[in-house]
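First the structure, which I've put down as structure tokens, then a few questions once you've had a look.
Excluded from the complex is one protein chain; the other protein chains are retained at their positions.
What follows is subunit A.
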Amino acid sequence: MKTLKAKKKKINTFVAFLLIGIFLLVTLFPFFWMISTSFKIKGEFFTRPPIFIPDRFNFDAYRAALRSGGQKALIDSFIIAFISMCIALILGTMGAYGLRELLKKGKNYGFWMLIIEMMPPIAVVLPLFILFKYVHLLDTYPALILGNTVFVLPFAIWLLLGFLEDIPIPIEEAALIDGCSKFQVFSHIILPLLRSGLIPVAFFSFILPWNEFLMALVFSRTKVTPLTVVIPSLVMSDTVAWEQVAGLSVMAIIPPVIVAMVFQRYIIRGLTFGAVKG
């Protein structure tokens, strides 16, 4: 009886790990295929049967992709994402603290921030396009940075409001009684305590613009060319350079993947809009 139960448990565990293995295979296979493709030489993509593992590590596609706009794309995406991140960190921290100071008694003040974050981008992209055209901002960094800020800033404020809630009010009150000004409370008490909240804010406010597509597509032309428009442009050229698409894509995903794996614990709350407090 007991051995039968143990045996059944063993089989269950085996089946569970088998299924986990299948999940892992399906999740990782597209990455494997992209990396494998990035090492192929011209024409090797178009073979049948397809080549799963190329004979050698060939970096030609990476070099070619960097030459045909990839390098500028990496730099442009970095500039846009980095400045958006700085805006979100500085204004977001101030904004979240300010909002809490103003509405200490009011509830649900994060409501509007989340609503803005969830709004369909196309609803602001069209009027912003006309606005930017009118003030000659199309195809410039400010257009893309401002555009991304529409979503990044409210999200940062909302995330930070959540982390501010975790700071006990008595700590602030004690500092005020000891004669600190509100500014000192903010810089000497709130900011250091918010440190762990700043990690996910920095992550998301960098990664959202880095990955963003619609605004990049609509607001950019030739002077500013983020990754998400350059990668598709490699396909539109006369021959589809799949190796180059794959190579540039691999470079594009390295930063988010590394940061996400290192800071996994910190970013779950943001990913789930607070449904899970990681």
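Just so it is clear, a residue touches a chain if its C-beta (ideal position, glycine included) is under 8 Å from a C-beta of that chain, and two chains touch if they have at least 3 such contacts; residues count from 1.
Convention: contacts and distances are computed from a predicted model.
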Chain left out of the displayed complex - its UniProt protein name, from "ABC transporter ATP-binding protein", "Amidohydrolase 3 domain-containing protein", "Monovalent cation/H+ antiporter subunit D family protein" or "Trehalose transport system permease protein SugA": "Trehalose transport system permease protein SugA"
Hidden partner chain, touching residue among A:28, A:171 or A:191: A:28
Omitted-chain contact residue, chosen from A:70, A:110 or A:197: A:110
Residues of subunit A in contact with the chain not shown: 12-13, 16, 19-20, 23-24, 26-31, 33-34, 37, 45-50, 52, 91-92, 94-95, 97-103, 107-108, 110-111, 114-116, 118-124, 126-131, 146-147, 149-150, 153-154, 157, 181-183, 186, 207, 210-211, 213-214, 217-218, 227-228, 231-232, 235, 242, 245-246, 249, 252-253, 256-257, 259-261, 264, 267-268, 271-278
